[in-house]
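Following this message is one structure expressed as structure tokens.
Moving on, here comes chain A:
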Amino acid sequence: MGGDLIGVSMLWAMLIPAGGALVISQLGRWPNLRETVTLVTAGALFVDVMWIADLFSRNGGGGLTLWEIFPGLGLTFTVEPLGLIFALIASGLWIVTSIYAIGYMRAHREVNQTRFYVCFAIALSSAMGVAFAGNMLTLFIFYEVLTLSTYPLVTHAGDDKAKAGGRTYLGILLFTSIVFLLTAVVWTWAVAGTLDFTAGGVLDGKASPGVAAALLVLYVFGVGKAAVMPFHRWLPAAMVAPAPVSALLHAVAVVKAGVFTVLKVAVYIFGIDFLAGVASGRWLMYIAAATVLIASLVAMRQDNLKRRLAYSTISQLSYIVLAAMLATPLAVVGGAMHIAMHAFGKITLFFCAGAIDVALHKKNISDMGGIGRAMPFTMGAFLIASLSIIGLPPLGGLWSKWYIALGALQADEVAMVAVLMISSLLNVAYLLPIPVRAFFGKPANGEAITGLKEAPLPSVLAICFSALGCAFLFFFPEPLYRLAQAILAN
Partner candidate 1 sequence: MIASVHFPVLQIVLPLLLAPVCVLLRGARLAWFTALTASWAAFGIAVALLLDVLAGGPISYAVGGWNAPWGIELRVDAANAFVLTIVAGIGAVVMIFARESVEHEIGNARAYLFYATYLLCLAGLLGVTITGDAFNLFVFLEISSLSSYVLISLGKDRRALYAAYQYLILGTIGATFYLIGVGLLYQVTGTLNMLDLAQRLEGQEGLRGVRVAFAFLTVGISLKLALFPLHFWLPNAYAYAPSAVTGFMAATATKVSIYVLLRVFFTIFGVEFSFGQMPLGEILMFLAVAAMFAASTVAIFQNNIKRMLAYSSVAQIGYIVLGIGMASVTGVQAGVLHLFNHALIKGGLFLAMGCIVYRIGSTHIDDLAGLGKRMPWTAAAFVAGGLGLIGIPLTAGFISKWYLVLAALEKGWWWIAVLILLSSLLAVVYVWKVVEQMYLKPAGEGAGRTEAPLGLLVPTWILIIASIWFGIDTRLSAGAALEAAKTLLGAG
Partner candidate 2 sequence: MMEAFGLYNYWIVIFLMMSGFYVVIARGNLVKKLVGLNIFQASVFVLYISMGKVAGGTAPIIAEGIETYSNPLPHVLILTAIVVGVATTALGLSLVVRINEEYGTVEEEELADKDPAE
Partner candidate 3 sequence: MRHHLVVRVIAKMLIPFIMLFALYVQFHGDFGPGGGFQAGVIFASAFILYALVFGVDTAREVAPDWVVRTGIALGGLIFGGTGVVSLLKGANYLDYSALKPDPVAGQHIGILVIELGVGITVASVMTAIFFAFAGRGRKGPG
């Protein structure tokens, strides 16, 4: 009985935002009502996902097949811990982002706000689809829908810059997913005869070593959303989008959908035991490590705050890819936890970037001297989130890095531990100067900063909330850890 109930609730997780989108699209003339509906939808979604989590913890997994698209291969949804983590993070942070967006979008006087909220809801709906996908085909379908539904958000401004950004965004994401990922999916289907996510993987004993190696490469590069170099360019390009989009989608939903897919493939398609023996895994791990370092280095040279954060995201995402390629239990736990930890940290940072833009119209770091006095809450939150990303206590980021490092030791990859450490140092180098400059630096061009000049109240509230989340996760990582461990216990 639990299975059925859980199946229906999963369906609701997709239907609620989709229905919300439908309602929102009709409310363009009443902004207040529209935003209320958005919030209610977000809240309802979160409650639904919590409900699923509760059912899952009591009754175990469940599944639902809507219908078969190909004989024996349907649109299937199942609950498992990894997807649950992703769904909880995305739906929970949607509420925060919606609050933030209300302040931001109005203060910024954005056009086409209705379209914005509609696409946002659709994107969330497809993110839920990715989270609960029961087989690779379902995941692929929602992965693509997610790409397309975020395109209007990226090109929201409608100017040439947005158009160019949108092209890069769509070009890279569609290129990788269609050419690599789809090939991999069909190939897996041809080889294994199933695409269901199965504990222990489906390829073991069916794919020859060469095929498995090729498949792994196709999967890792095919998931362009994981932004493994050299397919990372879309992420900085997507920064032309409004801040809420960058915050929720390009720090949480979209990119996490990418690394989530990589983890999912590693655990449920290959199975980590089989994956450990795949020849190309090691090389991909090196590429991920290189991405971690190179992206950090590039981030240091960015003056535009959002771009710097984008490169930071690229670097952090590759932590998770690296964890997946390590193919040890602890690394997988660390990778799964990092999805959550990084989400809270990075969304805060993007919120702050947006808030600075709205309040002070500053986009470049070099102009941000002394702004801490005008925006103490924002910059305080920025500091907290930075520390979390770096991985310092007492903030959540510590745990995930800790487990990934342990996983690396488990796999006897000492070099990877070194990579993690160097990367943390680089994080310090590119993140901390910003709050330092804000609090202690001199204002640029001699302009005087007097008095408090924060972003609108809803935005500040959201910022504070997500920053506190980072701290909260340090003290109470237990539920998250248990979910992450359950991934392999399946």
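By definition in this document, contacts are C-beta pairs under 8 Å (C-beta built on N, C-alpha and C of every residue); 3 or more make two chains touch, one makes a residue touch a chain; residues count from 1.
The candidates came about this way: all candidates are chains of the complex that A comes from, given by their letters.
Just so you know, these numbers come straight off a predicted model, no measurement behind them.
Visitor: Candidates 1, 2 or 3: which touches chain A in this complex?
Guide: 1
Visitor: Which bits of chain A are touching candidate 1 when the two form their complex?
Guide: The contact residues of chain A facing candidate 1 are 67-71, 140-141, 144-145, 148, 152, 155, 158, 162-163, 166-167, 170-171, 174-175, 178-179, 182-183, 186-187, 189-190.
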